[in-house]
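Right after this comes chain A.
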Amino acid sequence: MIQHLSLNIEETVAVILFGVGFTILLLHRNLIKKIMGMNIMDTATYLFLASKGYITGRAVPIVVDGVQEVSAYINPVPSGLVLTGIVVSVSTTALMLSLTIRLYERYHSLDLDEILILAKEEEQT
Partner candidate 1 sequence: MSFVQNFPFFSIILAMFSGIISSVLSGKKARNLSLVMIAVTTALSAGTLLFCLRTGESYPYMMGHFPAPWGNEIRAGILEGVTAVFFGVVMFLAVLGGLDHTAEDVEENKLNLFYIMIDLMLSSLLALVYTNDLFTAYVFVEINTIAGCGLIMIRQKGRSMSAAIRYMIMSQLGSGLFLIGLSILYDITGHLLMSPAKESVAALAASGAYRIPMLVIMAVVGVGLAIKSGLYPFHYWIPDTYGYATPTASAVLSGLVSKGYIFLLIKIFYRVLGYDNLVSSQMVNVLYVFGITGMVMGSLHAIHETDTRRMTAYSSVAQIGYIYMGIGLGTQYGMVAAVFHIFTHSATKALLFISAVGLYEASGDKKDYVSLRGAGYRNPLAGIGFTVGSLSMVGFPMLSGFISKLLFATSALESPHKMLPTLIVLAVSTTLNAVYFLRLVITLYSRRRPEDAPIPEVKVRSSWHLRLAILCFIAVNLVLGMWSQPIVQAIADGLAMFG
Partner candidate 2 sequence: MEGNMILLLPMVCPVAAGIVVLAGKMFRKDRKYLTGVSVMVLVLEFALTLWAVMSGGSLTMLRLTERLTLGLGVDEVSRLFAVLTASVWLLVGIYSVAYMSHEEEEHRFFGYYLIVVGVLMGLNFSANLITLYVFYELMTLTSLPLVLHERSKEAVRAGLKYLFYSVAGAFLALFGIFFLAGVSESLTFTAGGVLNDGALAGKEGLLLISAFCMIVGFGAKAGMFPLHGWLPTAHPVAPACASAVLSGLITKAGVLAIIRVVYYVIGADRLRGTWVQNGWILLTLLTVFMGSMLAYREPVMKKRLAYSTVSQVSYVLFGLSMLNQTAFVGALSHVVFHSVIKHALFLTAGAVIVTTGWTRVEQMRGLGQVMPKTLACYTIAALALIGIPPASGFVSKWYLASGALSSGTGVWSWAGPAVLLVSALLTAGYLLPLTIQGYFPGHDFKGEEIQKRKLAGKEPSLWMLAPIGVLAAAALLFGCFPGSLISMLQSIAASVL
Partner candidate 3 sequence: MSEIILALPVFFPILSGIFMLFYRWGKEEWSRKRELFIEGLVVANSLLIVAAIAGGADGDRRIVLFRLYSALTIMFKLDPMGSVFAGLVAFLWPLATLYAFEYMKHEERKNTFFAFYTMTYGITMGIALAGNLVTLYLFYEMLTLVTLPLVLFPLTTEAVRAGRAYLYYSIGGAAFAFIGLVFVLGFSAIGTTEFIAGGMLDVGRALESKNVLLFVYVLAFFGFGVKAALFPCYRWLPKAAVAPTPVTALLHAVAVVKSGAFAILRLTYFSFGTEFLRGTWAQWVVMGAALVTIAFGSTMAVREVHWKRRLAYSTVSNLSYILFGAAMMTPLGLAAALSHLVAHAFMKICAFFCAGAVMHQSGKTYIYQLNGMGKKMPVTFGCLLVSSLSLMGIPLFAGFVSKWNLAQAAFDSGSGLGLVGVAVILYSALMTGIYMMTVIVRAYFPSLAGQTEAAEEAALPGGVDKDDQEAAAEVVTAEDGLTDPGWKMTVPLVIFAAAILVIGLHSAPLISFLTMIGGEAG
């Protein structure tokens, strides 16, 4: 079991990081920490994806001084996917941060449960 883990170290680290990010996002009450947890989770996934494309002993898939055949480079597709992934994470993080700012202006608190209670009282009045 151990040599499996040691063999593909990147995947294990990615999954552990994913777990950490997931629990932070789920359990923490502070909004900023939740967003940080989300980012940890996403980066972990992208680490996992990027490591999939890596082939030992091959170069980065950037064409330099005319080398053309495929076998010289690692598999570019996962890194492509990671790019789109990063775009997606950035946009969601931006949205959540703007929402957090808006909520902070209104309720002067970052604690999600507190915000919910304040919102409920505000609606009653």
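In this section, a contact is a pair of C-beta atoms (placed from the backbone, for glycine too) under 8 Å apart; a residue touches a chain by one contact, two chains touch by 3 or more; residues count from 1.
Selection rule, in plain terms: all candidates are chains of the complex that A comes from, given by their letters.
Predicted model only: the values in this text are computed from it and were never measured.
Chain contacts in this complex place chain A in touch with candidate 1, from the set 1, 2 or 3. Residues 11, 15, 18, 21-22, 25-26, 31, 34, 38, 41-42, 44-45, 48-49, 52, 78, 81, 84-85, 88, 91-92, 95-96, 99-100, 102-103, 106-107, 112, 115-116, 118-120, 122-123 of chain A are the ones that touch candidate 1 when the two sit in their complex.
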